[in-house]
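Report on the structure given below.
With one protein chain held back, the other chains of the complex are shown just where they sit.
On to chain A.
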Amino acid sequence: MWQQLRNRFGLPLTMAIVSLLGIWLIAMVLLPQWQMVDYSFHPSLLPAERGGVKDVWSLTNYATFFNNDIHLAIFFKTIWSSVLVTGLTLIVSYPLAYYLAKVATPGQAALCLLLLIIPFWINEILRTFAWYIIFAFRGPLNELLFALGLIDRPIRFLSGDLGVLVGMVYAYILFMVFPLYNAIESLDANQIRAARDLGAGWGRTHRRIVIPHAKPGIATGCIMTFMLAAGSYAVPALLGSPGSRWFTQIIYNWFFEGGDWNQGAAYAFLLLVLCIVFVTVIMRVFKVGLGDIAK
């Protein structure tokens, strides 16, 4: 790569580009991360005590986590709920992506994509807040269900996990639809027709032809959705209840309410590890490489 750049831009410019890139990577990505990791292995001290005898490497921040049943429970609940969100988003997105890629006329597809994208011009917090209003105890959804005679008393959507799930599926659907759409779009329509012609029903055609072809897209969508869901703060904060707290909220609390940055850093680092593990697992499951996903 160095050689390619040099051939194209000459030595001085290449050195400039590479060093800028290096500085950017080190200053903006590696150093802050390293700082976090470093924090997480030190106790929380008063400014005066920093660098003193008490400032030693320790695992106490991690021990706190593993000894706190509630935090552990929330951590696993966050994993499980994020997986659920990812699964739900996939289930909602797949038919949509298939429709956009293979069924809709170009005009219909453009209209649909526009309708999907417009809400994303609005800030995530405002979008989530819209759901907060819709789900409210005396909000429009309850009114509607009541008017249709489906319920005889309002439901507290915001007290359980339902609001969070719906809010997240909505918030991250595009991150699933686009990779899926791209993957399905590239499938030769004759493949689908050939499968049908050989006698396959729709279920088998999707299972054997469309889904295997779309695998890299599915993997990409799942990874993005999971990471966004696991790292989400606004949606659980607005649409969740104290009973459905997200791990990010605990991290937030350590940083800004507990004032214990070291403890918070340990928790944040755990979340990062979780995401890396998830990416690895998904890549194993779908048998795709990093290259396929980057496409």
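To be clear about the criterion, a contact is a pair of C-beta atoms (placed from the backbone, for glycine too) under 8 Å apart; a residue touches a chain by one contact, two chains touch by 3 or more; residues count from 1.
To be clear about the criterion, contacts and distances are computed from a predicted model.
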Revision key, fill the gap. Complex minus one chain; that chain's UniProt name from "Acetolactate synthase", "Cytochrome c oxidase subunit 2", "Citrate/tricarballylate utilization protein" or "ABC transporter ATP-binding protein" is "ABC transporter ATP-binding protein"
Practice item. Sort through A:G149, A:G199, A:P242 or A:G291 and give me the one touching the missing partner chain. Key: A:G199
Revision key, fill the gap. Touch assignment to the omitted chain, from A:A97, A:V164 or A:I209, lands on A:I209
Review point. Which residue numbers on chain A touch the omitted chain?
Key: 188, 190-191, 193-201, 204, 208-209, 212-213
